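Have a look at this one.
Each chain you see keeps its place in the complex, though not every chain is here.
Labels for the chains are A, B, C and D, by order of writing; each one numbers its residues from 1.
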């Protein structure tokens, strides 16, 4: 709409920043491509490129770990965790952002701890509890276990976002007859899209990458990709480097697809205040 | 749901108080007692910061009361959440939903009531037309001018036809012409739908012309409640007078009393005024008179024109009497700064308050 | 007995008598934490095919060994064990033993596993380590061996002192991985006391004076210790290391896979003893007697020569079989081809001529790792 | 009567909206607090006997273990700081509208998908002695011998930057989007230069978000484990505290000691978190006008 769409401004500081960014990404590309190339290489010794190319590392891993099933499980688990942690976490974040009440610090600390404590501390007793009530060993147990750090994560990331929203907008909605549910769905949710997206993506990343809690609570049918990946990497025994690379590439590819899908639905930079965006800077 | 809870005959505010700071500081709103009848149009009036918006927010349920209660007939409602009270509100800062278009902003409340699509559509369109925003219906609030935003806020609140409408300076950003039109429109809605309206404004003329009763406030406290005519012609205190446009507030001495008539001395000339409250002879008083009621005459109080401001047809003139007392007046006559003039006060228009 | 989270109480239904055969075909969940399925999955699949009346279905899952105990523990504490059979190395086995996780199968039912009578002698010794709970399913003599690139190291070190001299002359070119994370690394560690003639090769804390002195000296010429064997193999392949610690399996299999050039060669260190290794099958407490019955049948099946021949694999655990009289000729064709191409004829002689020793027990091993971490690996911090 | 009470409570913030805390609270109580307390009590029951605090005593009296705290802080604090500090100017430059913005943002966020393992493998491949990076340096004759960038402090540091930066960037960018650009303009008309506007307006309004972002990246970095093992030197310069806990739990099977170490870990993090939160609480938190 703005007739003068500017291009990224080039101030001296700007050049330094963009230079650093470019340097970072060139090297990052090196990091990523070295794995990608290796995963398709037959042998790669002290040379620029492997001596030959093959796809069999992928095929082998795919079969060995029944990766189709594993990926389906991974998608299911992470999808559920994202949705549930937002549903449970966002309302709590709302209260923490909007209200001062006696005991707020204690509540805050309680939500902080699961993020601070390594799963070693609570993983095994948690798994016991989940086995006791028949959740562990199934998808539901994996989901519940992963929610333990995810819910607080959503709460912590969402709180500042909610603080940014002018409370009078909510007041206006209430005056128009919107109850808490409608205020959440019709007003806050759209305004918090960047926040929901950001914390959703981060929860997703963390869940897909969460090894301990998943391993401790998963049954044979509910292992996720990261379990297979860690196994391939660190189980006793011999595994070709390339096959670990192939698994890592598949892991990343899956995450990438998830990310791209997420970004397709919502643009992270889509601002509600977009029409107010600085036109001249 | 909402409509059922919100029909009422009487709305009663009983000692409604709201503090923001510690109890030893003056409250933003202090012990407001007010009974509003169904169908009334009440204007809250008073200087900036006097607690008008606070009162409105308490009534709406957006601010919890520090003390007092609010009753709808025999039901106590001050603990109900805003969405259960079923009142409509136009916010001073508009509080439009930034992610919704003009149309969707206005339709929001109707949708919350789950009205049939066609109804929503029709009523929304009507409301958009009423506030003359048909050309802008699909813009987002951020793409609107200030006055356009304000009109969206008005339409959004009134399209619901709530039994009580609270409006916080709804016309402050509109030009005179549009303001007049919107005034008429708001009055029309008020009457044709049988609404009850509480209207905050800083504009006396608006208050006087629209309201059935005025509530004049100052520093969180009610100064006067009365019909426009009462407040206009008989301000209860000199503060109210000050606020109601009695721009000339002259600290004088009461020289003579006859019943409720007082004589005061201004620049050597004795002028008669009506005593408002207990005034005794030789008391320090404040004499209040509007610029419109001070005329340039052939004889009377002598003064020196100091400032002349052109204001359309009339001129606002400042005259210094006695070298220190300043009198403001309006005249259609051409006068120049430095000119010597004689002033007369329209009989019966000088009010005398205890100082 | 202070495991996490509480000492386990044996689960209810696994205590009774185990029938010869399950009442109806059971399905088994098998967890592999040792990379053992690479060798045994074909055997298990074969069993299911041949005995559908005993095992209707097998689900495999895999995981790293260290977290194994915690997982089983959690299940047992909740009385819901859903892992029926665990394939593990000595580490997982010992961790479970210490925590009392495994069922004692052999006291009552060793007669159902006649194949155990045919263990190779060193495999038999490994079985003793397995106690009454673990059943050895595969075995290999392991190492320590040194692997090197002939192009870079024309005359490989023959003795421990040679190795030291070579390392000194070629800083950073001798490499072994952190023992706690690496089979060859720990085999090298456990093998040194025999090579150097230490007082008590089974007592790392008090009996390994020469070993520790040797390692500390070697440490001066080592840049860093990678966290896994793969990294040392990679270093050998790309030329950043010239000599690395290895084992028979780590010698053959990576060359088959192409991670290490085929030309890589091995050399033993004079006077070395094989520090052997094995994989075990264990059954967690809490598994039903029906399933135990099926598992016993399965294990016996796996200990037959035809099945054991599959353990030759592609040199992964060379040779692999735990019982006597299993020839390469019996192995599947793929296996034979790979070993013919990448195997080493000299292994037969080395295996025959050098004594075998069982590895340290779990406690001693942890102590050895700890000492190594503190005094060898950890000393790097101050140096750099 | 009760209504007065209700007002009193409402003024303190106790009203029906507090119920919204309930699901999360119940959830955390049921699934975290009990297991956590279990772990806590376990840490007071040393495996080898001894007093209640024996495990803690063991940790703090052993320099080899105690030093892991410093080692970890030395990695985690700079990495977290760098991630947040780098994210801020970049995100700041990406506000407003320009061509290719979406692409650029996406590219900046994409590394979030890499995962620890790929990052580690990639760093080892790429930065290793025979990796492309060293090859380029060698062939350009910038160095004579490959430089060591992996299996030491730097390997872990890079890995934390690669995984942590996009994380921080995504959060900061989103927090930034909530600040009303009109305020920038107002500051501009008051004569504030770009730098001043950033420092006086944007930064304070962003502070709560920055604090949260820093905390989360710090916590992630502080519990760095796989990369410390894979690309670091776990026996030496990158022997981080979570590795100590891991070894206690999974190499020595001393869960009690592991719990104690993990508790120490949490306590150290809590100290850092507390410092940040105190800093944060002294800054403005509230509507930044962007969404209203």
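Brief remarks on what is shown
By definition in this document, contacts are C-beta pairs under 8 Å (C-beta built on N, C-alpha and C of every residue); 3 or more make two chains touch, one makes a residue touch a chain.
Predicted, not measured: the structure shown is a model, and the values here were computed from it.
Overall stoichiometry of the protein chains across this structure file: A x1, B x2, C x1, D x1.
In the analysis below, only the chains that are shown with their structure count from here on.
Taking the CA centroid of chain A as reference, the farthest chain centroid is that of B. In terms of C-beta pairs in contact, A-D outnumbers the other of C-D and A-D.
Annotation: 54 Å between the Cα-based centres of chain B and chain D.
Inter-chain centre distance (chain A to chain D, centres taken as mean C-alpha positions): 14 Å. Inter-chain spacing, taken between the CA centroids of chain A and chain C, is 36 Å. Annotation for chain C: residues 4-5, 67, 70, 181, 228, 234, 238-239 touch two or more other chains. Contact of a single residue of chain B with at least two other chains is seen at positions 81, 95, 98. Residue ranges of chain A in contact with chain B, taken from their complex: 166, 168-169, 171-179, 182, 186-187, 190-191, 272-276. Residues 42-46, 65, 123-125, 127-132, 134, 136-137, 212, 215-221, 223, 227-228, 230-231, 233-244 of chain A touch chain C in their complex. Here chain B touches chain A in the complex through residues 1-2, 60-62, 81-83, 86-89, 91, 93, 95-99, 108-109, 112-113, 140, 142-143, 156-157, 160, going by the rule given at the top.
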